[in-house]
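Sharing a structure, written as structure tokens. Questions coming.
One protein chain is absent from this view; the other protein chains keep their places.
Note that the chains are named A, B and C in the order they appear, and that numbering of residues resets to 1 at the start of each chain.
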Amino acid sequence: MFNFPILSLLIWIPILVGLFLVISNNLSNKLSEYLTLIITFLVLLLSLSLTNNYDQSLSQLQFIERIEWINGLNIFYYLAADGISVSLILLTAFINFLIAIYASSETYKNKSAYLGYFLILEGLLMGTFTAFDSILFYIFFESLLIPLFLIIGIWGGKNRKYATIKFFLYTLFGSVLMLIAIIYLSTLAGSFAIRDFYLLNLSFEEELFILLAFLIGFGIKIPMWPVHTWLPDAHVEAPTSGSVILASVLLKVGGYGMIRFMLPITTEAGIFLSEYMIYLSLIAIIYISFVAYAQTDMKKLIAYSSVAHMGFVTLGIFLVFHLLGNNLNAAVIGLEGAIIQMISHGLISAALFFCIGIIYKHSKSRLLKDNYGVVTFMPLFSFLMLFFLMANSGLPGTSGFVGEFLVITSALGSNIIIGFLAAISLLLSASYSLKLGKNVLFGENTQNIQGYKECTINEKFVLGVLVIFILYLGLTPDYLFKIIDHTTINLIDSINLGRT
Amino acid sequence: MIPISYYLILSTIIFAISIAGIFLNRKNILVLLMSLELMFLSVNFNLITLGNYLGDLTGQVFVFFVLTVVAAESAIGLALLIVLFRNKKTIDVDDLSELKG
Amino acid sequence: MIYLALILLLAPLVGTLLLLYTQNNSKRLSIFISNSSILISFFVSIYLLFLYFSCNYLPVSQDVLVFADTKLYSLSFGLYIDSLSLVMSTVVTSVSFLVHYYSISYMKDESSFNRFFIYTNFFTFSMLLIVLSNNFFQLFIGWELVGLSSYLLIGFWTSKESAIKANYKAFLVNRVGDIGLLLGLCLVFVTYGTTNYTEVFNLKDTINNSELDIFGTSFNLLSSICLLLFVGAMAKSAQVPLHFWLPDSMEGPTPISALIHAATMVTAGIYMVARLSPLYVLAEDVSIFILYVGSVTAFFLGLVSLVQNDIKRIIAYSTISQLGYMTAALGASLYSLAIFHLITHAFFKALLFLCAGSIIIKCHHEQDIRKIGGLRKFMPITYLAFLYASLSLIGFPLTSGFYSKEVIIDAIGYYNHTIPYTMLLAGIFITTLYTSKIFFKVFFGECTLHDRNEKENDKEMLVPLFILTAPSVFLGLFIFDSLLSGTLFGASLMSNTVVLDFYNNYVINSLYFFLHSFMTINFFILLIALIFSYYYYYKKSFNISIPNILSTILKNEYGFNNLSTKFIPKFQNLLTKYLWKNIDILTIDNGIINNTSLMFDKISNTVRKFQTGYIYHYSLTIISALILALLIIRIRY
Partner (left out) sequence: MIFNLLFIPEIILSIGVMIIIVIDLFLQSHKGITFKFIQLLLLLSGYYSINGQVSSIYQSYELSEFLNVIKFILLFGSFIIFHYTYKHLKYLNNLKIEYFTISILGLIGTMIMISANSMLMLYLGIELLSLSLYALIGFNKNSSLSSEAAIKYYVLGAMSSGILLFGISLIYGFTGSIIYSDIAEVINATEMNSVEYFGIIFGIVFITASLCFKFGAAPFHMWVPDIYQGSLVSTTTLLSTLPKIAVFIVFLKLYYIPFISMKSMWSDILLFVGMLSIVIGSIFALTQTNIKRLLAYSAISNIGFIILALGIVSNEGIQASLYYTIVYSLTALASFGIITHITCNSHGIEKISDLSGLSQTHPYYAILILITMLSSAGIPPMIGFHAKLIVITALIDSSYIILSVIVVIMTVISAYYYLKIIKTIYFDSREDLISVYSNDSLILSLNSISLLILGIFPYYLFDLSSYLIGLLFAISF
């Protein structure tokens, strides 16, 4: 069919070039910018061709690359892609491309290393989304921390040391528990391949503990309430592009892991605990929205809003457990909603962090009280930012709505109260998003002491492209649905079959 | 004939005394060195007794090796002691706590 | 026909995009694009209406753009063309066009002239999206986009503090309703598996018997859906208790108030319920609820406008009250009557607002009616237009308002809904009072204009007034019979039997109804109110002091004012701060996370002391470990 190791290329090209950039610290800024741009563009093209070659009508894995890696332990270099992977790969490539474009409008010391870490991060993300061997997955999953740790730590804000170490240890803690679960599964299955785990017949207690390990591991990454507190700190300290990649792609790793591991492996325990997990998601949606409203720092506000939006992702995923017995269609809707929500949040949060970065560039402050009346000096920018804020609050016609709509639909399929509580987010997300708009974009500002200036051409391009894609996904997301549909249905069906 | 257990108990007692000497002594490193000698003595005693009991020469040969090694060890120990004294002007055990934590 | 309808729908959108593209290049271009795009829409809609009735088309429903088409479900954008949607779109485009035209002059001094037309064009598009939708999903999208345009337009003056606050509030209150609508939509989607109107209508009977379980109590599924959807309508159409955004929304430019907050957007809720009448007919308990909500709104919020002094706020409350009439009609299953009042109201309320706009601009943005007076001589045309609009609003016989409003009141009375009927009757009195209050205060009395040589406004502002006057006065008479007898809307609206029954037994025909009205209590109330207000407002021959409590209550809008401006924001600030500071930071972050790391630090610092540096401690440790091991082994084996 397609014998070209495209997935490996997606992973290793950026990593190798990234390493080169990191080591060769004397490279000039311009050169490294162009190199990064070319590589990210290449990766984008590759992932587009991947999407193009992906056969949507098949539900099994495609582009499989499987080589023995550590033979003694039965660990394979096993890459493959299904619909969920493909969609997330596309998102990763796209966001990184935008970061590469945006990078040239910012100045950093030692820029080549900065860009190099981003390239490494991109490659590792690709790996995370395509690894079908659990140890390989774990390696990519963990390695992600390193470049991000350095990006935030080296190029971050004042309080970066605290934030980075907190972020690193927090996520490490979650993932080591997950590692134990993976190893335990592998001793039962005799292999580390994720698909082999699906076939295991676990006892209920085993499932319960494995579920908890996964829940902590992925829950921290996504992040779920109450293990979300690393995220606002990390975001606030991160440089703009760091926040972008963190919010738009890194968080998705958690959701991806939940879909890949929790749903099929720990179904029974999931059904048992689904109610509590749904409560957690609802707390994330409602409580975190409240907290977001109270923020005085723009980045923190958006960070909390990310947590709230990821609450929809977890809700969609956990609803599958809840609905398995009685309403499979709603389960499929919920899961698709969760996936779409991931993609959409990837675009919207990226856009918002870019916007905040642009404001910060002028005013050197991220506080709500220091920024006002932006619209007077940056009309186009304000218009775009308002659009993103609206998308963030789930305005129909933007991608932000689609996922929430599907998840709420699915929630109604199980219980109207859950649906109602989830739908409250419509109000709450509008209240904090527009609060940001109200305080920052509007208002009277005649002095312009902040020195606002309309965006540069690069920034316009980045934001414009994001607008187009957010609208595209909001109006005719059919293509995305096509990509994930068979995979999702197949996943739910196989889980359901596995139960009976 | 004295039963073998008596010998063994005796050597164990000597061993215990030497160890007690190490951790009860808070004055002088020289006393520590002496305790160490006592410890090796007890071991040698043990080895000889057992070798004799088993009718085997190995134990006694072992003792010779031990004696030699201990001699070398003491030599190094005393050398270190001199170095220490040159540096710190004291050989008090209590003064040896710059490295801690 | 579908293509024409597509042109109708998309013309304003294309206009928006073109305007976005041209930016602030030239005013003439902006004017041309915006007005012509709406005009195209309007002509197409008129043509379609003509076509529809002349060729006896059946309702057409067709999907145009696929949103998502998966194995299990599919969602798409589509058009539904029948008399209801066409009439509605004609109303929307016509009012919209006139307002556009009017704005050319009204907004001529604005720096962001272009932006205004972007918003208005976009608004027209979103409204048409609702009107022409053939499924719930698109309805919701249009619904929210309308809310968005309203948000943008209320906050048009971005540096005006009160406008920013008002649009924030408006959007949020609308969002409350949207929650209901979204839940209704999702419930429809998850139970019927589709959101297409026709498919849902075909399935409704099978679902009617299913139950929905909430906290152990079960509810009828269909009623729940209807109720949830109606919550959305309540917010959009400003029904109690979600009405309080509307008066504040008057912060926007006046043409916008005319277009959005009087004529079109606020009627979306009414339109939706009418559109979904096949469902609402079945949900009788919900209908009763709607009836009461409508009549309460009509009466109590009419009262509030009596104590207001801002010209636009008075008209805004009047709008709420009139919407209450429509809602009441919906609740009584008189769907065609509600739409009838919707149409006439759209015209005369737009006219009123445009007149208000002319007055405001003449008085240099003075909106307090106590400071305006004696404009009759300076603005004769506006004066006449306002007069006709007011007559229509109070339901003076033969005007459009008369036909559409009296018929609702009479029909509700006819079907023996006593309490609503009483409230609606009282509403007539109130309506007359506040209308004449504006009328007399603004156009009579002492002149307040500084420049005595002021003339009537530009002709761009006057032409729409002329044009709007016609339907405000005559449209009612013109369509009254065909509408009531069911020929106009036909099968688009359910419960024609209810209306027909009322028509055949009570109304007979428009002339009879006109004559008959002089003998009804309605007319007497109207007459008394007119006489009263003539003496009270014009002649000022007597003074009534309203009890203090009552006036406070009214001024506070039954507490909604405080609730929305003080209590809720304060509560929200406190609550969110509390949650953030106490739970997120204190409990989770400092309490658990940082304390854990501190604890480990402390442990580390404590245990480090065991590493004393003394040889004897080290050896003691080694020996005790050894002895312990020996002991344990002695015990275990």
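Worth a mention:
To be clear about the criterion, contacts are C-beta pairs under 8 Å (C-beta built on N, C-alpha and C of every residue); 3 or more make two chains touch, one makes a residue touch a chain.
Values in this document were obtained by computation on a predicted structure and should not be read as measured data.
Of the options A:F20, A:Y108, A:F173 or A:F377, the residue whose C-beta touches the omitted chain is A:F173.
Screening A:I139, A:L200 or A:L367 against the full complex identifies A:I139 as the residue touching the chain left out. Touching the missing chain, out of C:L65, C:L574 or C:A625, is residue C:A625.
Seen from subunit A, the chain kept out of the figure touches residues 22-23, 25, 69-73, 110, 113, 135, 138-140, 142-143, 145-146, 149-150, 153-154, 160-161, 164-165, 168-169, 172-173, 176-177, 179-180, 183-184, 186-187. Listed by residue number, the positions of subunit B touching the unshown chain are 8, 15, 18-19, 22, 29, 32-33, 36, 39-40, 42-43, 46-47, 50-51, 53-54, 56, 58-59, 61-62, 65-66, 69, 72-73, 76-77, 79-81, 83-84, 86-88, 96, 98-101. Touch with the hidden chain on the side of subunit C covers residues 597, 600-601, 603-605, 607-608, 611, 613, 615, 617-619, 621-622, 625-626, 629-630, 633-634, 637.
Quick note on the criterion: only the chains that are shown with their structure count from here on.
Chain geometry summary: the mean Cα position of subunit A and that of subunit C are 36 Å apart.
Taking each chain's centre as the average of its CA atoms, subunit B and subunit C sit 97 Å apart.
Centre-to-centre separation of subunit A and subunit B, using mean CA positions: 65 Å.
Shared contact sites, meaning residues of subunit C that touch two or more other chains, are absent.
Touching subunit C in their complex are the following residues of subunit B: 19, 22-26, 32, 93-94, 96-101. Those residues of subunit A lying in contact with subunit C across their complex are 166, 169-170, 226, 229-230, 287, 290-291, 293-295, 329-330, 332-333, 336, 373, 375-376, 379, 390, 395-397, 401-402, 405, 408-413, 416-417, 419-420, 423-424, 426-427, 430-431, 434-435, 438, 441-445, 475-478, 481-482, 485-486, 489.
Interface of subunit C with subunit A (complex): residues 65-73, 77, 112, 140-141, 143-145, 148, 151, 155, 158-161, 164-165, 168, 171-172, 175-176, 178-179, 182-183, 185-187, 189-190, 193, 212-215, 224, 572-573, 575-577, 579-581, 583-584, 588-589, 592-593, 597.
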